[in-house]
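Okay, handing you the structure first.
Complex shown without one protein chain; remaining protein chains in place.
After this line comes subunit A, so read on.
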Amino acid sequence: MRKKKIASMMVLLLLAVALGSLWAQPKTTLTVLWFNDANESDVFMATMADYQQDHPNVTIDMQVIPFKDYENKLRLMIAGGNPPDVARLASAHVPLFANSLEPLSGKPVFDELAKGYFASSLALGQDDNGRVMVMPTEATANGMIVNKTYFKNAGIDVDKLSQTWTWDQWVDAMKKVLKANPKAKYGITVDFSTHRFSTFLYEAGGRFLSSDGKSMNFNTPETLDALKFFKMLHDEALAPKSVWMGSENPQELFQSGLVACHVGGSWLINAYSRNIKDFEWGVVRMPSRKINSSVPGGKFVGTFKNSPNKKEALDLIAVFSDKAHNEQYCRDTFNLSARKDANITYASRSKDFAVFTEDLNLTPAYTADDWKSDVVAKLNSYAREQIVEGLLGKQTMEQTAANIQAKGNSYFK
């Protein structure tokens, strides 16, 4: 009798466990592939804490990969048929992975969300057919950060001057700044990247691609003007050779006070806020040449056609892209928002963010067309090498422009 009782209890227990597991929601682990400029992966997890509370069946597996290895890792994951559920992408990644990304256009929730974003930011996340493939998480812009203490020592009100200054006026001002500040060895440092150089290209009126995006339009008088101006900066020792012709970090040069101005990205505000304590610094408008321009950029999140948990991934991206989550993420990562309706009060430096946004507003739309092209993405390293060959005097800047034009056109064949 007792044995029977125990047996029936066991059967009931097993039944309860079986039914419980049937009723319980299946657990989903979302793989999120990420790279960090600063603390973005931590902020992403903190921003999505409420999402995780609301979705206890979803676990986020955050995989942070160094940026230099990121593109390859993602390529190999996609090629191996095992893409992540969600991936953070830079604007240069979008054209490379456009064929593998799950389109967001045509899905009502994303069509509605897209209305709240700047067109230039969305453009960088579109494929050749104009479909939104990824949602912007933050906007970036290239701009000029200056050592205000050095300008003050030279008796220059840089905030006032920079409202309307040209590059010629910048050169004049810099001669005074270098004279008044013996510690400053150079006037300007520019990140060792084709993207940052392109700020000079666009300001001179040049561009990489033709207006229909089907061929190169690099070998032009405007490009030559930008290249020759860039060479002059190095030849006249206004820019250090150790960045473009060596491997030194421009950020460290600016932080150490060796350089008075840094042409870099808006993400530098975050790093400089933490690291610079011994001089006053700030963001100023880029000097103009033919036009005023920045270079739009940004970071995005997307999911892939073959992602194992696409439905949950789309849900997560939609929540992350709404106003509240986007504002929280941009505020805590110290980034510009790509949302038109964002109203962010940063812990500090709100004025500097506003200057980047002003420069971005003046930027022509075709700059986004260049940087969403896979041809420009593939051309990156080659263009950088060729510019340095010109800076070294191993070839003329005319030859540099012709070589880059020819290489770029070879990708269209």
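Please note the rule applied: contacts are C-beta pairs under 8 Å (C-beta built on N, C-alpha and C of every residue); 3 or more make two chains touch, one makes a residue touch a chain; residues count from 1.
Rule of thumb we're sticking to: contacts and distances are computed from a predicted model.
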Mind telling me which option in "Putative DNA metabolism protein", "ABC-type transporter, integral membrane subunit", "NitT/TauT family transport system permease protein" or "Cytochrome c oxidase subunit 1" is what UniProt lists for the chain we can't see? "ABC-type transporter, integral membrane subunit"
Which of A:45, A:65, A:258 or A:402 touches the chain that is not shown? A:258
Contact partner of the left-out chain, one of A:220, A:242 or A:409: A:242
Any idea which of A:39, A:275 or A:380 touches the chain not displayed? A:380
From the listed residues A:96, A:355 or A:401, report the one that touches the chain absent from this view. A:96
Residue among A:131, A:185 or A:310 touching the omitted chain: A:185
Tell me which stretches of subunit A touch the chain missing from the display. 71-72, 75-76, 78-79, 96-97, 99-100, 185, 240-242, 244-249, 252-253, 256, 258, 378, 380-382, 385-386, 388-389, 391-392, 394, 411
